[in-house]
Structure formats: C-alpha cells, structure tokens
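What you see is the complex with one protein chain gone and the rest in place.
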Amino acid sequence: MTDRILVQTADFSFAAEYDWLVSGNTGDGAVVSFVGRMRDLNLGDPVAAMELEHYPGMTEKSLQALVAEARGRWQLGRISLIHRVGRLEPGDQIVWVGTTSPHRGDAFAATDFIMDALKTRAPFWKKEITAEGERWLEARGSDVDRAQRWEKNSINQQE
Amino acid sequence: MTDRILVQTADFSFAAEYDWLVSGNTGDGAVVSFVGRMRDLNLGDPVAAMELEHYPGMTEKSLQALVAEARGRWQLGRISLIHRVGRLEPGDQIVWVGTTSPHRGDAFAATDFIMDALKTRAPFWKKEITAEGERWLEARGSDVDRAQRWEKNSINQQE
Amino acid sequence: MSEQTVKVLFFARLREALPEPQVQLAWPKTATVADLRAALRARGADWQALTSDLLVAVNQEMASSTAPVQPGDEVAFFPPVTGG
Partner (left out) sequence: MSEQTVKVLFFARLREALPEPQVQLAWPKTATVADLRAALRARGADWQALTSDLLVAVNQEMASSTAPVQPGDEVAFFPPVTGG
C-alpha cells in the first residue's frame, strides 16, 4: 500500500507515473488510469488558456482524504494522484489518477470514484481566458450527480 | 473516430499508446486506460510463465465487434485495444485498452465494458506453467457476472 | 471439394483432449451445430470430449447449437475464454 499525491505547476509524465505504479509490483494484475486534459473549446467558445487556482494547505489534505476513502472501499495496491495548478493551455494535462489492484473491478471503481470525489470536494477552481476575456467555470450538475452514485444506499452504487 | 486494434506477440509501450490517443486530440478531455498484467501467483501457486493461445482470424474480428459496440453505446473519440499472445512471464503486460471522450463517464464506462466483453467473448485461452506442470485456466464466474452488468435491462446497468 | 465439406477447429484444453487439432469433414447438406457435434462424437471414444457446454463459432462468429452449418463453413469448438 503506497500513495503518491502531488499538487504541482509542472507537467507530469504518463509513462513515469505508470512505471511508478507497476515497477516491482507483480501482485496487482490490474492497472487503471485516468488523465484529464484541457480542451480547446468550452460551451462552444475557443479557449486560449486556463488559470487553475487552489487552496494551498487544504488541497493535499483533501486529496489524501479521497485516497484514504478509496482504500477503505476497495482492495487497492498503489495509488497515484497528481493535480496541476497555475496556467494551462489547450491539450495540457490537468489531472492524473492511477490505481492498481488484484481485481480489475476494484481498480476501475476506485479510479472513477477518486475523480468524482475530486470534482466535487477538492478545492480547485478554473478560470478560462478567451478572446472575450476571463470567466470562472461554473460547477456542473452532472458532476454532482456522478459523485452521488457513491453515497451509501445509492441505487446505482457499484460493487 | 479512430480505432487501433492489435493482436501481437510483442510487448506494447504504455507511453506510445497514450501518445497515440492524445496527439492532435484537443477535443477529448478524458482519457481512461486499463492494463492487464500477468501476476506471479494464481490460486496461491507461484506461476513461472503463461502461454496465451488464440483463434487467429476470429480474434481481431471479435475485438473489432466489441469496440464497435462500445462506440454505439457511448460518445468516444479514439480507442486502442492491444492483446498479446504467446509466452508471457510474471509482470508482463497482457492487454491494453485506452479510450478518449469529451465526457469522463463515457471513457470510464467504455473501457470497463470493453474489458468485460473481451473476458467473456474474445477467443483467447491462458495456460499456466507452474513447477507442478501445466494447467489451463478456468473461466471465472465473476467475469460472467461483470459482463452481464452491460446487458439491456440489467438492474446494474450504467449510464 | 471444399464446397462439400466443413472445416472444424478445436482450441485450448479441447484441442489437447481430441486426437486431431482440426478436421475437414464431409458435409454435403445444411444442418445444425448440434448435428455437427453429434457427427464428430460418433467417431468414437476419443471424441467424447466434445461436450454440449463448449462454445461454438461458425465462420468466426459466436453461434448457438441450433445455428445452421453449410458446406464450406468454418466451425470452431472451444472452452470458455480466459483472455484479458
């Protein structure tokens, strides 16, 4: 059981993160990863760049709490979670989550859960910079709906 | 919409497959991947190696059918699916699935679905080589159960 | 002539249990997968591993016991798959 949790302005390497998950790890047959990338369009408008603000101090604590919750729910080997902050451009990587497990169902569920929880509970805010000026992104109802799937007694609860 | 479907004895590169999914692709914010790796233990016994047999001709056709079915169910950008055959050793990569989408829910569901469908419908068979000799792996009921989640009218159906 | 035969393939555990990994069988008519299996089992004791719980593909697509088999088809019998 090992966690790697980072908040950073620098980009991350998909290959290096994967290597961290699997090197010397022959007990976990399943590796699931998610990468969130910046799109070049939002609500139909071209986006030139994005500024990602966070709450230093609380951010890593909240990510650690999500990962601990995932460990309580599923049988997991290694977990890595990296979120970037600062200025980002279209195509840039924003967030990485990778999990390993002996069971692929656990790795899928945990990775999906961590993203849903992060989207509703971790203190990050995106501001888009377009030709017309700047605007803060609005939270989306669909993210709230997805997060609620994991609540106890949810009819859609997985596993 | 682009598919990359391969059945090969050679290993694959996680980094190269990821690059194929994302290069020039700024429309899809979500990238989900799964890697299945060979474990060093099965049912408690150390496994020295594995021989993966398949049905040449049918194999790629069946993988193409799974991918086409995923495209019919979810909004997906690029999909890559690689399955190795031949002799493998503990820690070796066996299978890769990667999908991209504007919506992370679609990428998660499609990757999960492709693995479940592959595990019950694609003509691959594993033979393990242990100190005591060789044995063919038995299909697992849990794989059948997982695959049934995706059937029409399943109570656990996602999305 | 291939038009009057079917090609039958076996895989994995089943392939090892049978005397041959594949056979070219005289098959001048259209009949079902179940009929084909019965014809193979009629070859003798060595062929009883060809049980009705095996999976079947006709022309490289999954098929049921009641699916038709015509001259020129390729039919495969195999155990449940274990890839991934």
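The letters A, B and C name the chains in turn, as written, and every chain counts its residues from 1.
In this text, a contact is a pair of C-beta atoms (placed from the backbone, for glycine too) under 8 Å apart; a residue touches a chain by one contact, two chains touch by 3 or more.
Small disclaimer: the values here were computed from a predicted structure and weren't measured.
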Chains in view that touch the one left out, judged over the entire complex: A
Identified contact with the non-displayed chain, of A:Leu21, A:Ile94 or A:Ala110: A:Ile94
From A:Arg4, A:Lys127 or A:Arg149, residue that would touch the chain that is not displayed: A:Lys127
Listed residues A:Gly57, A:Gly72 or A:Gly133, member touching the removed chain: A:Gly57
Subunit A residues touching the omitted chain (full complex): 36, 52-55, 57-58, 61-62, 83, 94-95, 115, 118-127, 136-139
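The criterion applied here is as follows: only the chains that are shown with their structure count from here on.
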Whole-Å separation of chain centres (CA-atom averages), subunit B against subunit C: 27
Multi-partner residues of subunit C (at least 2 other chains): none
Residues of subunit B engaged with two or more neighbouring chains: 36, 115
